[in-house]
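Presented below is the structure to which this report refers.
Of the protein chains in this complex, one is absent; all others appear in place.
Lettered A, B and C in written order, each chain numbered from 1.
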Amino acid sequence: MKLGMIGLGKMGFNLALNLLRLGHEVVVSDIHPEKGAELARHGALSASSIEDLVNKLERPRIIWLMVPAGVVESVTETLAGLLEAEDIIIEGGNSHYQQSIARAEKLQKLGIHFLDTGTSGGTEGAEHGACLMIGGNREVFTSVEPLFRDLAVDQGYLYAGESGSGHFLKMIHNGIEYGMMQSIAEGFELLEKSSFDFNYEDVARLWSNGSVIRGWLMELTQSAFSKDPKLAGIRGVMQSSGEGKWTVQTALDLQASTPVIALSLLMRYRSLEEDTFHGKVVAALRNEFGGHAVVKED
Amino acid sequence: MKLGMIGLGKMGFNLALNLLRLGHEVVVSDIHPEKGAELARHGALSASSIEDLVNKLERPRIIWLMVPAGVVESVTETLAGLLEAEDIIIEGGNSHYQQSIARAEKLQKLGIHFLDTGTSGGTEGAEHGACLMIGGNREVFTSVEPLFRDLAVDQGYLYAGESGSGHFLKMIHNGIEYGMMQSIAEGFELLEKSSFDFNYEDVARLWSNGSVIRGWLMELTQSAFSKDPKLAGIRGVMQSSGEGKWTVQTALDLQASTPVIALSLLMRYRSLEEDTFHGKVVAALRNEFGGHAVVKED
Amino acid sequence: MKLGMIGLGKMGFNLALNLLRLGHEVVVSDIHPEKGAELARHGALSASSIEDLVNKLERPRIIWLMVPAGVVESVTETLAGLLEAEDIIIEGGNSHYQQSIARAEKLQKLGIHFLDTGTSGGTEGAEHGACLMIGGNREVFTSVEPLFRDLAVDQGYLYAGESGSGHFLKMIHNGIEYGMMQSIAEGFELLEKSSFDFNYEDVARLWSNGSVIRGWLMELTQSAFSKDPKLAGIRGVMQSSGEGKWTVQTALDLQASTPVIALSLLMRYRSLEEDTFHGKVVAALRNEFGGHAVVKED
Partner (left out) sequence: MKLGMIGLGKMGFNLALNLLRLGHEVVVSDIHPEKGAELARHGALSASSIEDLVNKLERPRIIWLMVPAGVVESVTETLAGLLEAEDIIIEGGNSHYQQSIARAEKLQKLGIHFLDTGTSGGTEGAEHGACLMIGGNREVFTSVEPLFRDLAVDQGYLYAGESGSGHFLKMIHNGIEYGMMQSIAEGFELLEKSSFDFNYEDVARLWSNGSVIRGWLMELTQSAFSKDPKLAGIRGVMQSSGEGKWTVQTALDLQASTPVIALSLLMRYRSLEEDTFHGKVVAALRNEFGGHAVVKED
């Protein structure tokens, strides 16, 4: 099929490369033109702008957005002014599902179709086979299904349902991911604090083979320890990019008791600070009622 | 190799069967003699008692224990009175690692070797390839390594270190498992409470293919939903068999902050009750200070 | 002073009564006119409508809103159309602080002043002395300070700062309250599950006298147990009215790790369900990998 790919970061670049290999025609565009030039060497048609990209496609156009969450809105608005009825936007980024629902409704008034598409599998998946969760109109989905089939690993794509369901699934996927990562991490913390002398790469390799907790995250754990046996070179600062927070906010709205996902997020926040104000208050209170010693600031 | 297998429950039976298929000589014993008889049809030598089993082996004897946690102590005591120096006990159950350390020390005084061996992979793993974590003397481990190599999947066994380290690793493995299961479960609870209409088997299959959270637990989730699409036939009572509790107790002793594993366990306890006393207290307090309505008992 | 009181529920009625006793002139209004009639017997001037109430006050008018959170917006809008420059609205309900900031800004354009006023102390406090947290313009606060001084217990009111700070403080107060109530409740659950045979009213009275954890909530705990020694008559369903959720949402926005307040809220949500979907998933998974028995639905 022929399609446009807007956004050639780690994910978009690899998805485009993958599509080219599989024989699709891909018109590409990025704010960094050298990305498009590089893909042109792999057979892509490089567009100089979004308008140029739109012009290089035939109706009904198919455009895959893989841009940072912060610019999805502006790019979508630009596209809304350029596209025509029956054109299709596949939004592959990590947008909030409620925004995707709103975008789909807005575009639908112009006759433009919108498929919210959660993408998992990391940069490796983008290149070698991803996991895709697609929401929107089923007929529209079917019309571009060959793209999803080619980009995903076997059984790795799903028409999830109405608009928003694709990004909702991706959000929940990430919430689960937060919990699973924290679970694994707590386990290794216990190994580290124990009096035994484990080789963590060996343990992660072992648990990747035949155990109940085997899976890709454990394989990645092995990979990480293979590069730095005690992770001595990095700090335990756990950044987050939004989906975990959205998951917990959604849990609050749905009155769902999800303590493990919530705590996984809160421990990330905790890791951003070397010291806490709540700790100071508790330490001060212990001193007040029991005369317990406090640790003074230097 | 030739060895004895004591305990022919789901795990022990399958391990013995697996060993027989691979050409080992296995003397078997269980309190239910029909289990031994069944394995005899697959080539095992069935012993009428532990003493008989010991007598049917040559020195240095190798005996694999796969009995319920509650009887490990008594069976080990019995064996201590029958075995001789250089004999080897492989304890494959879910014993507390501190008990394993104590047992190893006690047996060592008699010259009997003891390998604490955590076993993961479920009943399927016992039959088709398990994950084994072994603690104890390295030379003793090496002398029986062919057994571990044959029973485990490729790269699925590890000499973990000194006595206790095998069962310690298994305990932590199970702690991680608690957290990962609760993470997955919370994710599906959010799907269930959402206004979307997901097919959970499809979602679990999708996430088993190409996603970051793919792994055996997700595949089992798919399997469970394939049998009962909404799990309508079962109650959400989450039993536990001890290792999760041990993990949290160990975290307390090591002063390790492991909120996700701890909450996974506490939610299991919560699930054992239809109503809680703490809930009554909070409800009563809200009524006291704000006049908020309470839900009356029928 | 002379003021209007709109909303004569449990809180507004008692505040008005208290003001009347202290010699203030109070014009009252409620959608249930009998409330106004009852207060008229205590000296209030009962208004037949909001418009009537506004007309019965002299400029600069002082109007205290004590209406349910759901109607604050509409009543405020009505007042915006009736009041004049320099009039003052004291909003004493549990509104979200960001809404209060927005309302203050909107009214300021009309020259109308707005003091967001968090009220604590329960219905008892409304009658005998409350705790008041006030945000908005300091001069406006000062102009009506006598009202706050009269309604509050000694040292029980505070000019908290700019618009929104009053309701922010009240929100955080309630978040702390959630955590403290859950703490007390968990303690009594442990007493209940222990093998000892405690008299909970005696324990709560004891802890109300001289202990580190003494305070009003412990006194209310005693009061609750004095009426029902084991709380046998009520179910442990823990409703919530919003401020706890807002606190956790705020914590997420501020990237603050507040596990105890978060869990207090999540346990309330958990209490609304007799069974959980996450519990079903975990139970099903245990069955899948280990053959562990599940509890069947009836």
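By definition in this document, a residue touches a chain if its C-beta (ideal position, glycine included) is under 8 Å from a C-beta of that chain, and two chains touch if they have at least 3 such contacts.
As the structure is a computational prediction, the values presented were derived from the model and not from experiment.
Shown chains touched by the missing chain in the whole complex: A, B, C. In the complete complex, the residue from C:I88, C:I112, C:M218 or C:M238 that touches the missing chain is C:M218.
For the chain left out of this panel, the touching residue among C:Q182, C:S240 or C:T276 is C:Q182. When the full complex is taken into account, the listed residue touching the unshown chain is C:I172, out of C:I172, C:A224 or C:M238. One chain is missing from the display, and on subunit A it is touched by residues 10, 122-124, 181-182, 184-186, 188-189, 192-193, 216-217, 220-221, 223-224, 228, 231-239, 241, 259, 263, 267-268, 270-271, 274-297. Residues of subunit B that touch the chain left out of the display are 212, 245, 248-249, 251-252, 255-259, 262-263, 265-267, 269-270, 272-273, 276, 278, 289.
In the full complex, the hidden chain is touched by subunit C at residues 120-122, 125, 129-131, 133, 152-158, 160-162, 164-165, 168-169, 172-173, 175-180, 182-184, 186-187, 189-191, 193-194, 196-198, 202-203, 205-218, 247, 250-251, 254-261, 263-264, 266-267.
Rule of thumb we're sticking to: only the chains that are shown with their structure count from here on.
Among the remaining chains, those touching subunit A as well as subunit B are C. The most centrally placed chain, judged by C-alpha centroids, is A. Using the mean of the Cα atoms as each chain's centre, the chain most removed from subunit C is B. Subunit A and subunit B have CA centres that are 33 Å apart. One inter-chain figure worth recording: subunit A and subunit C are separated by 39 Å, centre to centre, where each centre is the mean of the chain's CA atoms. If you average the Cα atoms of subunit B and of subunit C, the two centres end up 48 Å apart. Residue positions of subunit C with contacts to 2 or more other chains are 259, 263, 267, 270, 276, 278, 289.
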